[in-house]
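Every protein chain except one is present and positioned as in the full complex.
What follows is subunit A.
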Amino acid sequence: MSTLTWGVSRGHVELLQFFRDRTAVVFTFAFPGMLLLLFGTIFQDSYDQPGVSASHVFSASMIAYGILATAFVTMGAGLAMDREDGTLKRLHGTPISATSYVLGKLFLVLVLSVVETIVLIALGAVVFGMSLPDASHWLTFAWVFLLSITACSLLGMAVSAIVKHARTAGAILNVPVVALQFISGVFIYPVTQLPSWLINVAAIFPVKWMAQGFRYVFLPDGMRINEAAGQWELGRVALVLGAWCVIGLVLCLVTFRWTRPDR
């Protein structure tokens, strides 16, 4: 028996669990999709690029929001819940390691993020007529996607350590999520409308770079002039997201606890 097989059998049960809780399924998948439909319908800005509308920009950027909602919030709230109801403690009383536990959760997050992203891309393509990119862009998509869910999941786990009660986890975790959507060019685009100090703040966090990466994948090259630097900066996207993966991992290793401190 290895860490990996334990992680997969746990991930299997995590998935069963998730899809049996209809409320969670509906909210997780429908909410970002609904936001996309709303934003895409309300904002009709056009850019000096032929064939690009605001709805295409939102379709690309909202993938960052979708990943944040599934990876960061699901991971953080799920971990807080498992810690509170004693699931983590019970697992600690079995041969499986913390790594297997986390792998099981990551497995869930990966599946959810893939489904969420497919929903958003499908909405963008079918409802708003966004054209799908060529193969080389999909390659970029793959690494941006993987770095994004890794960074967000790890950070979600780290933040769960400061959540005292599981029922407040959703509220706490959504504060950075919503705030970052506004300053990272997801809800408000182009980001150059914001004060420059706010743009600099956003540049510290991963969301701006996730959204920028996804816009590179789905928008024509000319749209780069609307980014903060006027460039796609793919190298920097990789660098910042990679750095957040490392920071998230270190925070997790330092803060991970099997039980609540008062138990």
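Worth a mention:
Please note the rule applied: a residue touches a chain if its C-beta (ideal position, glycine included) is under 8 Å from a C-beta of that chain, and two chains touch if they have at least 3 such contacts; residues count from 1.
Just so it is clear, contacts and distances are computed from a predicted model.
Missing chain, UniProt protein name, picked from "ABC transporter ATP-binding protein", "4Fe-4S ferredoxin", "NADPH-dependent 2,4-dienoyl-CoA reductase/sulfur reductase-like enzyme" or "LacI family transcriptional regulator": "ABC transporter ATP-binding protein". Of the options A:41, A:94 or A:200, the residue whose C-beta touches the omitted chain is A:94. In the full complex, subunit A touches the hidden chain at residues 1, 5-6, 9-10, 12-14, 16-18, 20-21, 85-97, 258-259, 262.
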